[in-house]
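Step one of this worksheet: look at the structure below.
Yeah, one chain of the complex is gone here, protein chain that is, but the others are all in their spots.
Chain IDs A, B, C, D and E follow the sequence of writing; residue 1 opens each chain.
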C-alpha cells in the first residue's frame, strides 16, 4: 500500500518567481513529502502588477524546480474568486489533498484556520533584496534583473518576450479605452 | 382576504449593524406594515471594510430586532452585481414585492426612480456618533465598542470571534499572495 | 448571556411551498430552537419548473409560517453555484451558523457530511399527494390546486398573478428566440 | 429638434438569418421609424444549434439589410443571462431606447409585459419552409440551402467557411473531452 | 461575388462620444471600406466615469454618424472580461471579421499584436480641448458642454435626461449602502 504522504500547500502570485521564493520552496520541501504550489490570481496577465500568464509562470517555475532537483511537487493555477468565505473550498477542490498550509499572510492564515487546517509560518527570506515588484521595476527601466531570479525564470521571460511586454504595458492603460 | 400590506425596502451593508441603523429601522417600521431589510454586498466578508459574512449579519440583526420587539420584517442577503443598469431588477427579484424605498444615497435614489419606484428620505441619525467604520476601528484597536451596537450584535460578534478575526486581518492582505 | 441556540438547516426550491413542505417544517421546528430555511435556485423564475421568483417564494412562506404561528426561523435565498465542491461553503456564508442539516437528498447529505456537518433524515410526508410539479401542472391545466398549499401561498400566487404567468409560459420557450 | 422616433425591438438567434426572418424584418420596418434587432445568445457559436459567432451573424444580416435597402436599424448582440427576472433590464441597458417589442414567444411576451412594455404580435412567415434548423440540417448533409437565405448570408457563410465548420462539428462533442 | 471589404476596428468607452472622437472616426473611415466601432465597458453606466448605458451611447453615436453621412460602420457593445489574455478572442467573437485595429493604447496594441493582428496608430485629435471627463465635469457643474459634442449626442443626453442623472450621481456612492 502506498504510504500516505504529508503534503504542504504554498500559494503565491509569482510575478515572477524569484530567488526569495526559491529559498522558501527549498526549505519547505525538506519538511514534507510533497509540496503543492498554487499559482494565485491565475486569470491575470498583461498588467504591471501581473505581467505573466499562469501558463508562463508554470513554465518558469517548473524549469527552476528542475534545475534545483526538486521533484515532489504539484503546480496548480488558482483563479481568484473574490469572495473570501468560499476561497478555501475553492482552493481545496482544485489541488490534491493537503495536510498543512505555509503562509505569513494574516488573512490566508485566518481563512485556513477557520476551515480547520493546520497553518505554519513560512520560512523567511531577504525581502529587501528579493521582491516581484523590484524585478518588474528593473525590467521596465532596463536595469539588471536576471541575477534576482533562477536561470530558468530568466530564460522563460526572454523566450516569451515578457520583458518587452512589460516595457510596453507599463503605463497599464485599460484596453477598453483605445481612443 | 389578506389585506395588501405596504412594504418598505431599506438596504445597507451593516458591517456591523449599529445603534444608528436601529434608530432608522425603528422609525421606518412605524410608517409601513412590513419592512424588507436588504443585506448588501452579501458576498463580501473577512476584510476590514466588510468583516462579517451575510449569515453573521443576518443573525446579529435578527437578535437586535427580536430584542426590540420588531416583528414585521423580511431580511434578505443581496449580492452585488456590479452593473447598475440591472441592479434594481436584481433586487426586486430577490425580495418580496415592495411599494417604496427608503434611502439617502443619490445613486440608489436615481436607480429606483428611473425604474418607477417611490423613493423616500431615510430618517436621520447621529452619523458622527454611529458609523460602521468607527465600530470596526475600535475593535481593531482594542477600544470599547459594545455600547455603539445593540446587545444582540455584540453577542454575535463575540460568539463568532469576529473581533479576533478583524484584528488579524486588519492589514487586509490579499489571500492570493501568501508568500 | 444569550443561550446558544440549536439551529437546523433545510433547503428546498419551494416552487411553490405546499402542504407537504409545511408538515416537514412543523416537525423540524419542534426539534430545534431555530430553523434556517434556504430558498434554493433563488436566481430562477418564469419557467415551468421554477415559475416564482425568490422574493415571491419568500412572501408565500412567511405568510404560511405566520398563519401557523411559527416564529423562530430565518429565510434565506440561495442562488446556485453549479459547482458542488464549494456549495456547502457558499451556503454556510449566506446563512446564520447552524448545527445540523435535514435532508433526504443523497448528494446534499454527502456534501454536508464531507464538510463535517451532522446530517439528519428529514421527516416524511405524503409525496403522492403533495408535490410542486403536481401543483404547477394543475395551475397550468386550470384544475383545483389551492387545497394543496397553505392559504398564504395561494393568496400570494393570486396576488402576483402567478397562475396566469404559469399558464402563459408553460411551453417554456427561451426568450432569446423571439421570432 | 430631432423628432422622437418610434423604435421597435425584435430579438432572435438568427442561426442563420433566413428568408423568413427577412420577411418579418421588412414587415416590421414599415410599422416603425427604427428597428432594433437583438442578436440573441450572442456568446454561443461552434455547435450544431448555434454554429455562427455573434460577429458573423452581424455581418450576414447587415449585408442582407443593405441589399434590401433597409437602413433605419440598430443591430445589437445580446448575451444570455440565464436569469429571466433580470433579462428585460439586461436587454434594455444594451440597446437604444425602444417603445414596443415584436414577438410571438409567450415567455418573451410575458417578461416584457411584466416590465411595462407594449408587446405586439410579430408578422407571420412560412415556418414549414423557412427555419434555422432546416438550413443547418441541409448544410450538414450537403444539400442545397442557399435559396433559403438572403444572398449576403450565403456569401458570409462561405466566406467564413461556416458550412465546413458545421459539417465538422455536427456531432457536437464537448471540447472538454478530447481523448 | 461580393468584394472582400477591408474592415478596421476602433474601440472606446465614448462617455460620451465627443468631437475629438468624431474627427478620429472620420479620418479612419477614409482609410477602410467598413469601420467597426466597439462600445467598450458596455456593462457600465450610472457612475461619474461611465454615466451612460451602452444603448444610450449606441443611439448618440448613430445619430452623430448619420448627421455626418457616415454609413459603412458596425457598432458593437463590448462588455469587459477583466482578463486580458482572452480579451482579443472575446472581442473577435462579437464583431464582424476585421483586418486591422486602430489604437494609441499600448496594452491594446500589445494584445492585438500578440494575437497576430495588424495594429495602426489612431489619428490624433486635440486632447486638451476634447475629452470625455471634461464633458462630464462641465455637465456636473452646469457649465456649457454642448459645443464639445456632435449635435446628435447632445440631443440624446437631453432626451434620456443624462445631464440630470450625472448631476445626481456625481458623488458616486455605491448603491449597496443606502442607509
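The rule is simple: a contact is a pair of C-beta atoms (placed from the backbone, for glycine too) under 8 Å apart; a residue touches a chain by one contact, two chains touch by 3 or more.
Everything quoted here is computed from the prediction, not taken from an experiment.
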Touch list for the missing chain, restricted to displayed chains, reads A, C, D, E
Among listed residues C:31, C:80 or C:118, the absent chain is touched only by C:80
Which of C:35, C:61, C:95 or C:122 touches the missing chain? It is C:122
Of D:44, D:61 or D:140, the residue that touches the missing chain is D:44
Checked against the full complex, the residue among A:63, A:83, A:136 or A:165 that touches the missing chain is A:63
Residue list for chain D contacting the dropped chain reads 43-47, 53, 165, 168-179
Touching the unshown chain, chain C contributes residues 10-13, 20-21, 24, 40-41, 78, 80, 82-85, 87, 101-111, 114, 122
Logged for chain A, residues touching the omitted partner chain are 1-2, 4, 42-43, 45, 53-56, 58-59, 62-63, 74-77, 79, 92-97, 152, 155, 159-160
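Methods note: only the chains that are shown with their structure count from here on.
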By Cα centroid distance, the chain farthest from chain B is D
Cα centroid separation, chain A vs chain D, in Å, comes to 45
Between the Cα centroids of chain B and chain C the separation in whole angstrom comes to 24
Separation of the C-alpha centres, chain A versus chain B, in whole Å, is 37
So chain C residues touching two or more other chains come to 43, 45, 53, 92-93
Listed by label, touching pairs are A-B, A-C, A-E, B-C, B-D, B-E, C-D, D-E
